[in-house]
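Of the protein chains in this complex, one is absent; all others appear in place.
A, B and C label the chains in the order they appear, each numbered from 1.
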Amino acid sequence: MIRKVLIANRGEIAIRVMRSCRELGLVTVGVYSEADRKSMHVRYAEEAYFIGPAPSKESYLNIDNIIEAAKKSGADAIHPGYGFLSENAAFSDRCKQEGIIFIGPSAYCIATMGDKIMARQTMTKAGIPVVPGTTEKITDENMALEIAGQIGFPLMIKASAGGGGKGMRLVRDYHDMLPSFRTAKSEAMNAFGNDSVYIEKYIESPHHIEFQILADRQGNVIHLFERECSIQRRHQKVIEETPSPLMTPELRNEMGKFAIAAAKAVNYEGAGTIEFIVSDALEYYFLEMNTRLQVEHPITERVVGVDLVKEQINIANGLPLTFRQEELRQNGHAIQCRIYAEDPDHDFMPQPGVVTHITVPLGLGVRYDGYVYEGYEIPMHYDPLISKLISWGKTRPESIARMRRALYEYKITGVKTNIKFLERIMDIPDFIEGKYNTHFIEKNNDRLFTPKLCGTEYEDMAMIACFIDYLDKIEKVQPRKFTDGLASTWKDFGRKRSVLRL
Amino acid sequence: MIRKVLIANRGEIAIRVMRSCRELGLVTVGVYSEADRKSMHVRYAEEAYFIGPAPSKESYLNIDNIIEAAKKSGADAIHPGYGFLSENAAFSDRCKQEGIIFIGPSAYCIATMGDKIMARQTMTKAGIPVVPGTTEKITDENMALEIAGQIGFPLMIKASAGGGGKGMRLVRDYHDMLPSFRTAKSEAMNAFGNDSVYIEKYIESPHHIEFQILADRQGNVIHLFERECSIQRRHQKVIEETPSPLMTPELRNEMGKFAIAAAKAVNYEGAGTIEFIVSDALEYYFLEMNTRLQVEHPITERVVGVDLVKEQINIANGLPLTFRQEELRQNGHAIQCRIYAEDPDHDFMPQPGVVTHITVPLGLGVRYDGYVYEGYEIPMHYDPLISKLISWGKTRPESIARMRRALYEYKITGVKTNIKFLERIMDIPDFIEGKYNTHFIEKNNDRLFTPKLCGTEYEDMAMIACFIDYLDKIEKVQPRKFTDGLASTWKDFGRKRSVLRL
Amino acid sequence: MAYEIKLEHRTARIELLNRAGNKVLLAVDDLKYELDVVMLEKGIYSILYNGHSYNVELIEGASNREYIANTFARSFVAEIIDAETKYLHNRLQGTEHKGENEISSPMPGKVVKIPVSVGENVTAGQTLIVVEAMKMQSEFKATADRIVKEILVNEGETVNTHQIMIKLG
Partner (left out) sequence: MAYEIKLEHRTARIELLNRAGNKVLLAVDDLKYELDVVMLEKGIYSILYNGHSYNVELIEGASNREYIANTFARSFVAEIIDAETKYLHNRLQGTEHKGENEISSPMPGKVVKIPVSVGENVTAGQTLIVVEAMKMQSEFKATADRIVKEILVNEGETVNTHQIMIKLG
């Protein structure tokens, strides 16, 4: 049985994993780069080891250093979180060789699902609908043109090793085909060291809907329903919710079965996510599988009532799942907002820097997973995700109202964040009605990027606060006599007026 | 329909009520005494009005001032929270006269249930089991002795207007009867201006179990299951949980029905709580009814999935309940710990003062309802309750493990709190096994008041931190040259050793 | 003496008329305010005005006269203009030229690529420098046809907010 877990990650996810470990009575081991000595996960962990310089490649992606820290600390398992080494087949394999339990799937699963072309082939063989397109990599330009003709425009060119929107091109007509094919290939080579690309039909107005699954070593696979992840900026999710407003009970049942079949097709083990692309007409296709915990896993935890990290550890211990499909239900509605250190008014430019003040939203139905604290400098080397705010409600409208309330309470000064931008989303009719797809931000551009109009009242209050602060500041430096005269009561106001000179 | 709510309270409950108001889109009005200008509820409210000096009697208990603030602000409803005016029949009545909606029951309900003797009579008439004893007030000493003889020892003498343990005496044998009777009467007179007392059989090893009910104006009454409140210090609850470890489905069903009958017996309206006293043998008796929201309401909210404040407002709006008894179930297990500014090692002496630093527990399954912030001075005039920490788990053991984790994360410096004391409770076998009654703290005295033994390791680390802080401090005041020499790297250590003099 | 405050594009005259503890009487332009102002935590103010409760969070800027002020509705950049500042403002009027000639980074980051060299003629839209922060690369482009006069950073180097990286002629 696992008793000491090294968390090969940083930021909010490192803390989130450590929390569940602590609840299970497991000892937690953190690792940190030079930029992270003051990071919250080092404070939170019972042990912490240095693993190299700030750039991820030399620390959080450095397999040797992480294995060394695991051995030094005597950790018997490694939880990779998400990102970094979480979907690295070589790392999963290396842990196995070293006799350390990797809390995640086998190298085989990761490799199969990591290569998009191989994944498409595997899914097709298992009878799971995939987006119409090629199941082979395309190298030849003539072949690319020919296949484009067969599939029809618009279409997508995608990198086989892809992710995060890199090596991806939307092609709307024939004469853009070759230039796009060439740039996609070169981008893929630059980003992944592999220029394999394939071609898919482009689904107009697509929805991203994913299913959470859990699979144990005994071959039991269950799904924990869907998450709607269509609100994205720069191909990155911003808001997720469950249940999906698009979903019907029949569709959920059908897609859930396919999600289970997909996991079974690769003998999956652990927690994973099957992503689907769904059209407005509710046609759905397998898009990819994420062989790790997702950033948005908390909304599933809240609605289904399961601690996914504990389940991962349970499975890694070789134990069977503790519940059956029929026992799970969706209770109420949950929404997650991702809080980024970024400037939505300037193309979501990232904003590293020092957090000077923070007020966290709390109370009924609010979950907060974060890692920054007052005085902490958010380093420029890693992801701009500061925290995740999760609201729960009995109904979707209550969940939205609660998120609006939580965003109102949430205050961070020192670095720019997308909090106000998220608040605006909560007021957009398309969102309130649950009628949106991945074009949501584009479509609601006008309302999302115009700051709220406010009366001069707020301007005046801002000025007054600055003024009083300034006066008190200079008073401290060069005290004048007037404060004594002012230490009288409010009643003297009439008499004293204009006696003072500043 | 209500659109603007004045919250006639302070501290965590004022904020908790405002949160739900905000989610409903209602404007919130706060009130504050002289001691509370900097209190969080003034920051949180959209409007705030001054209602008098620090002592409660002159502000939070001053009906005229509160009504005046309501009128000035144009509030159409008042939420009283708990404590203060929440169970004041005259206040409920006054609101009615002034045309302001009182979010709570009628003056009749409050008065009937507030007088313990009248409540006993009413319940007995409605067929609800009450603790064997008198249903009349006892004035005559001979009568007291006679009744004591009939009921048998041990017995309790209680003030009719009582609460908080005042005017209450446990009598174990005949010769203590008269002295106890006299002090109970005089205490009751001092505390409540009313020396009515009555006599009840004393239930050995009692459990306090209460049922949450909701009743609308249409006459629908439902219960939202029980809360176990037996862990008490100085007759005040410290930890509550739901479901109760003592409960069986049959008993729950039976007691729930009586709770509904009790509410119906007084034509109750709003949220209320029926408190029962339960013996180890599972005999149960009506103890009293709290005609308001309880401090421990969040555990019910978490397990049943209902926002009780929203339901109160819904009922106050004259709307019928939005769900039926059959639709409610208990999901998982919730525990609440009350965090007090007090010193458990010195008889739980209250500890007002300035909070210098605070780290709030967060993440999956944790709810935090509080009101203090860094730099805030907890005033000496009001309750020592700083916050309530609520943990949820799929099972009772998970809920305990999560509370232990949350308490570990929770840090407050500047004032003494009972956090460590609560941590110790989580480790007591009686608590873990759910085998406890109101004598829990007494019974586990030895383990609860002995600080954890710790190795010299923690002592050394504490000394080292003080030492380094001190050095850096004096260095700032009188900089010596040595820091330059020290700005080298770790590698130089061997060479440099003992070159430095401090 | 009254002060002037510049808040975004608005400049207002502000004058303290009386003060007793929290209670403040002041005028902003022609409007008189009777307020209860109190600092709760460092830089966090609570203002009560006509029953309304306002919270303003201040972050001090480069000088002690500059602030970022966050309110419920939005965030403002503010500057207190005292006599000295006014004098400087007037003196600088018309002599200041900013932007266009200098490429600076709006955030801390690492220079990953400089695809131009000193003396090179660049055309509008041409990428001059690529800076990476938080896993995102930002390309800084020429807004008009110009000449690269000076390159002040190297590839791989870390830059701070507002640090000038390239000068154009």
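Keep in mind that, in the parts below, a residue touches a chain if its C-beta (ideal position, glycine included) is under 8 Å from a C-beta of that chain, and two chains touch if they have at least 3 such contacts.
Just so it is clear, the model here is predicted, and its values are computed rather than measured.
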item	value
Left-out chain, listing which of the shown chains it touches	A, B
Candidates A:375, A:397 or A:429 - the one touching the absent chain	A:375
Of B:90, B:170 or B:462, the one touching the omitted chain in the full complex	B:462
Residues belonging to subunit B that touch the chain removed from view	341-343, 346, 349-353, 356-357, 380-384, 408, 411, 413-414, 420, 451-452, 454, 458-474, 486-490, 492-493, 496-498, 500-502
Residues from subunit A at the interface with the omitted partner, ascending	29-30, 37-38, 42-43, 45-49, 72-73, 373-376
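Here is the rule we go by: only the chains that are shown with their structure count from here on.
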item	value
Distance between chain centroids, defined by C-alpha means - subunit A, subunit C (Å)	31
Subunit B and subunit C, separation of their C-alpha mean positions in angstrom	47
In subunit A, residues with contacts to at least two other chains	408
Subunit C: positions in contact with at least two other chains	41-42
